[in-house]
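Note that this complex is displayed minus one protein chain, with the remaining chains in position.
A and B are the chain letters, set down in written order, and residue numbers restart from 1 in every chain.
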Amino acid sequence: MKKVRIFSIVFLAIIFSAVLLADVVAPAPYAKQFREAPNAAPSMKHWLGTDDLGRDALSRLLYGSRVSLLLAPAAALVSTLIAACIGGLAGYLGGWYERVALAATDLSLSLPWLFLLLTVRALLPLNVAPLTSVTITFALLGVLGWSSSGRIICSGARAIREADFVLQAKALGCSPRRLFYRQVLPNLKPVLSAQFWTSIPIFIIAEANLGILGLGVAEPLPSWGNLLRGLENWPEVKASPWKLAPVVLLIAVVSCFQLVFQRREEIAS
Amino acid sequence: MSRRGYIVLLLGLSCGLFGWRAAAQSGGELRFSIKSEPKSLDPMLADDDSAETVRYLTAGVLIRLNRQTQKLEPELATSWKVLSGGKSIAFELRKGVSFSDGTPFSAEDVAYTMRTLMDPNLHSPFADPFRSATGEVKVEIKNANAVTLQFPAPVANLEQLFDEVAIVSAKSLHRDVACLGPFVVAEHAAGASIVLRRNPNYWKHDASGKPLPYLDAVRLDIQQNRDLEMLRFRREEIQLINMIDPDAFDRLATDMPSAVHDAGPSFDTEQMWFNQVASAPIADYKKAWFRSQNFRRAISQAIDRGDMCRIAFGGHARPAAGLLSPANHFWFNQKLHAEETDLTGAMKRLADDGFHLEKDVLRDREGHAVEFSIITNAGNKVRERLAVMMQDDLSKIGIRLNVVTLDFPSLIERISHSFSYEACLLGLVNVDLDPSSQMNVWLSSASNHQWNPEEKSPATEWEAEIDKLMRAQASSTDNKKRKEYFDRVQEIVAEQAPFIYLVNKNALSAVSPSVRNAAPVVLRPQTYWNIDSLYLAPASAGGRP
Partner (left out) sequence: MWIRALPKHFLRLGLTILLGGLLGATLVRFAPGFGADERELDSRLSTQSIQVLRESHASQRNILGYYRGYLGGLLRGDLGISTSLERPVAELFAQRLPVTLRSVGMGVAGGWLLGFFLALPAGMFRWRNYEFLTASLSGLFLCLPAAVLGLAIVYAGGPAWVAIALVVFPRVFQYARNIFVQSSELPHVLAAHARGLRGVHIFIWHVLPNAAPLLLALGGISVSMAFGAAIPIEAISDHPGIGQLTWQAALSRDLPVLVNITLLITVITLAANSVSDLAGRALARQRP
């Protein structure tokens, strides 16, 4: 297992370096169309082939990783923090606050937030930079994505509220605020970490799905989301298996992150 | 063997052969997909693709446009005469015809149909083309098989309009189901399928006197996903794909070459236009760009249509010369040619309007960088490719094009209600050959005059000229004169480029080799236009494999 962890760290380091140095590493600009070679197979010139407009697939993967690797974890962090505050406080405080927070959570789970995303996009100018519009999309996903774990966190916080060590800390005169930050939240880490790690690929895929409605990353900027949309054309993927590269990379990165950080949490606990 | 025995044997063999041929030409259920649930099965309100499919398969019409020959043929009317310069039309109706429930067909049904259709509260898309002026449509029933219709003003292309008018029964108790077409709606599983069974009272017979249609039933599966539709076609769960994407066409051509059909350029066009609405919420300097003929023509010259046809359509398209496709043999202006890609020419036109390049960025006279957005509908991969290719083409002349994909309702709202857009890329589906069907696009006061709808008066001289020419061709019955007028309209559109036409895509379809008598054409419905003559090869006649 130690070897696997080392391998994961090295792999992540390589990916992050390649992504950050995409301007240097990428064989071609991500928007350049090699129109003489659309849908080309992998070759010395195009290691992962080209897409349907002749754009180098490896370049688009590197630049797309930059967008998704930065924004998806940021959105996941936002949603986890909001879930921690709302769910954690609800379970810790109890009473009417818990009831209101849980009702808000249930409503948030039921409402068609897609229309809010459409409205926000409509309010933005049409000529907004692709990076700006996708940042806003991810920010909204982060703000709206807390509800799925809010209840679980509330349930966990409720259980911790009645634990012996919390009662002892109260008896020793610990302030409610300190109790919440020093006793309740740390014990919610397993649930919070599950929320964080599952949210990253969920938000990347949500960005892909939103692309169908025009809410994804605008062309020509690539992202894992719009690269993953190509998987829906299954016969084409079967005929050109190298088009699976984005999803393979996503799975590898997410799995490596989990292996590295879960092990770290276990060592810490 | 005696002579008698020999004759008996011959007769027996002939009967056997005839019987085999008859058996091969009858029975079976043809299956294909429609993209969505039909909004309405009322043939007078069938304005979406799926509803139109059901209407085509079940409705009886007075005159049929043969999709292959592009000529009008008698159907329920054995003959007709256009009178008073297009103001009235007299029909002689076919005798001995009944609706699917046995109710006899007569002139009264035609009268009832026209009165219902022209009800101002109905707002049928099939009625509006008849409304050349305000006033009532008068119906005169001469006898059970003769009827004359009189319109308040001449109607352009009058006869062809009856190809889309489904005759409904005036007397039947089951008016919503009874029909005169080859099939009748038998089952409707919401969201899943519609089954049509052969109309036992259908009036048509083949040359040997056998009643048509040959098929027992047609099953329409509601299937939005094109990849699944393709999968089902390969598995022979469906036998037709009426319109197939170029990518899917090429993949299928590799595995099933006899199943794919490229009927050549269709009547459809892909085009972009600039927003020229005076009250649009866009910067004044951009409005000035979009109103400039030089600017529009320069954009047109900078676009590489050849690459679009080759890459976005896999070679199954050709550069568009103008508002009509060359497939429309009679009406297409043969003098027009597709704009050649010419970056130097484009820069010259822009320079004439005061544009100049500054460090690879095109700027106008006042120094504004030329940057604008183009909206198109999300989810249409081919159109998204066209937009990205345009983005690349225009970057070569220093123009930054922002591609914005929107879901369809948002896009319609921008181009029809709020006008908060700069440029738009969409396609036009032309179902009709006659230019009068495009009145609501070319008249400056019309709602579909996309670049500047519902003008109170023509904003430019060339639009005023187009108005005059379109009205002139609509009120004339001399096709030669009409062609002259419409040729001139096409020339003005090519010069002024209010729409920048990109490509005419080919009519691509797939038909299983088990379907006999299929002859895919460019006019919709491409594959089942002759549904009453289609039949399945014996092995497939029994249904699902």
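In this section, a residue touches a chain if its C-beta (ideal position, glycine included) is under 8 Å from a C-beta of that chain, and two chains touch if they have at least 3 such contacts.
Computed from a prediction, not measured in an experiment: that's the story for all the values here.
Chemist: Of A:Ala18, A:Leu70, A:Cys85 or A:Val254, which one is in contact with the hidden chain?
Modeler: Touches the omitted chain: A:Val254.
Chemist: So which of A:Leu107, A:Ala129 or A:Ala239 would be touching the chain we can't see?
Modeler: A:Leu107
Chemist: List the chain B residues touching the unshown chain?
Modeler: Chain B touches the chain not shown through residues 36-37, 39-40, 47-48, 123, 125-126, 128-129, 131, 189-192, 222-225, 227-228, 231, 407-414, 416-417, 426, 428, 437-441, 445-448, 454.
Chemist: Which chain A residues would touch the chain omitted from the figure, given the whole complex?
Modeler: 1, 4, 99, 102-103, 105-107, 109-116, 118-119, 121-122, 148-149, 151-152, 154-156, 158-159, 162, 187, 190-191, 193-194, 197-198, 201-202, 204-205, 208-209, 228-229, 231-232, 234, 247, 250-251, 254-255, 258-259, 262, 266, 269
By our rule, only the chains that are shown with their structure count from here on.
Chemist: Taking the mean of the CA coordinates per chain, how far is chain A from chain B in Å?
Modeler: Computed value for the inter-centroid distance: 44 Å.
Chemist: Help me check something: in the complex, which residues belonging to chain B touch chain A?
Modeler: Checking each residue of chain B against chain A gives 227, 230-231, 247-248, 251, 307, 310-311, 371-373, 375, 378-379, 381, 384-385, 387-389, 391-392, 402-407, 410, 420-422.
Chemist: What residues on chain A touch chain B, complex-wise?
Modeler: The contact residues of chain A facing chain B are 31, 33, 35, 38, 52-54, 118, 122, 126-127, 130, 211-214, 218-220, 232-236, 239.
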